[in-house]
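For this depiction, one protein chain was excluded, whereas all remaining protein chains were kept in their positions.
Showing subunit A:
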Amino acid sequence: MTDSSSDCTYEEEYVFYKNRPHWKDVTPVPQDDGPNPVVAIAYTEQFREIYDYFRAILRSGEKSERVLELTNDAAQLNPANYTVWQYRREVLSHLKSNLSDELNYIGETISEHPKNYQVWHHRRVIVEWLKDPSKEMEFTNVILAQDSKNYHAWQHRQWVVATFKLYDLELEFVNDLLLKDVRNNSAWNQRYFVIIHTSGFTPNVIKNELEYTAGKIREVVNNESAWNYLRGIICHTESGNITSEEFIMKFCEDLYGTGCRCPYLLALIVDICEELFELGASDEIFSMQRALQVCDDLALEHDKIRKEYWKFISRRINQALLHRTTAA
């Protein structure tokens, strides 16, 4: 990554393209905004000139070392210019350039612009061309160390892990992240991703994951990420039902018994009640009357911002009760 001091030297030494002898043969092509430009950006002289030369090259179709340099300059000024990156790839492939160097280069660019689509896409293409993922885990480690929820970095990492089957150490990585920040939802998502593509949610894995997640919930009850993951596991039980997991029912009831009124717990209790009713099982603890009461508690006290939602769920429950009565 360039620091500010090296940026300064760069500015001082900068030579405009028009003053570079080896660019003398190229006539710059100005941008054609038409007679009445709108959203006209006040380009710096440097920006304008570089893109004038880039347009000239696009027109001539030249693919050379000096064009690589030009695309580098253009991309540094606007890393979101996908036309520049696309052309750069054409040049790289034409010149059969050293792709390891390119990987280092794009790594530096990503470090400077970690939330940009184009730079990550460029890296992915280079890795595809190299067929070598050996630097990718370490690279995304560094980016995620700065921002553990960077969406692009996770997307790249998932692609690498899935394409090159690098699942082995991934769960360990996720565990570390969750130890640092149990609320990191991206890490929870990666946990799911790894399991579904490796062991799968077998009965044994489900048992372990339920225990792990229940433990994390007990540590921080109001952590929605863990509750969502819990529901994600349940989808993979044989029946897909919450109520087929004794463990969950007991976990919820115990937690409720301690006086916990966390909205995610209450929401799960409502779902348990509804599900048992749908399955035709009458349950004294998880009854529809309780579900209605809990919806009220949520709407009026524990989850007021979602009042409309809880009123909707109440109406759904009442309708189900009414249908049952009518049918009987």
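Here, a residue touches a chain if its C-beta (ideal position, glycine included) is under 8 Å from a C-beta of that chain, and two chains touch if they have at least 3 such contacts; residues count from 1.
Quick note on the criterion: contacts and distances are computed from a predicted model.
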{"item": "Protein name, per the UniProt record, of whichever chain is missing from view (\"Protein farnesyltransferase subunit beta\", \"E2 ubiquitin-conjugating enzyme\", \"Nucleoporin SEH1-like\" or \"small monomeric GTPase\")", "value": "\"Protein farnesyltransferase subunit beta\""}
{"item": "Residue, one of A:53, A:139, A:154 or A:173, that touches the chain absent here", "value": "A:154"}
{"item": "Absent chain, residues of subunit A that touch it", "value": "31-44, 47, 51, 55, 58, 77-83, 86, 89, 117, 120-121, 124-125, 148-149, 151, 154-155, 158, 162, 180-186, 189, 192-193, 219-225, 228-229, 231-232, 235, 267, 303-309, 311-312, 315-316, 319"}
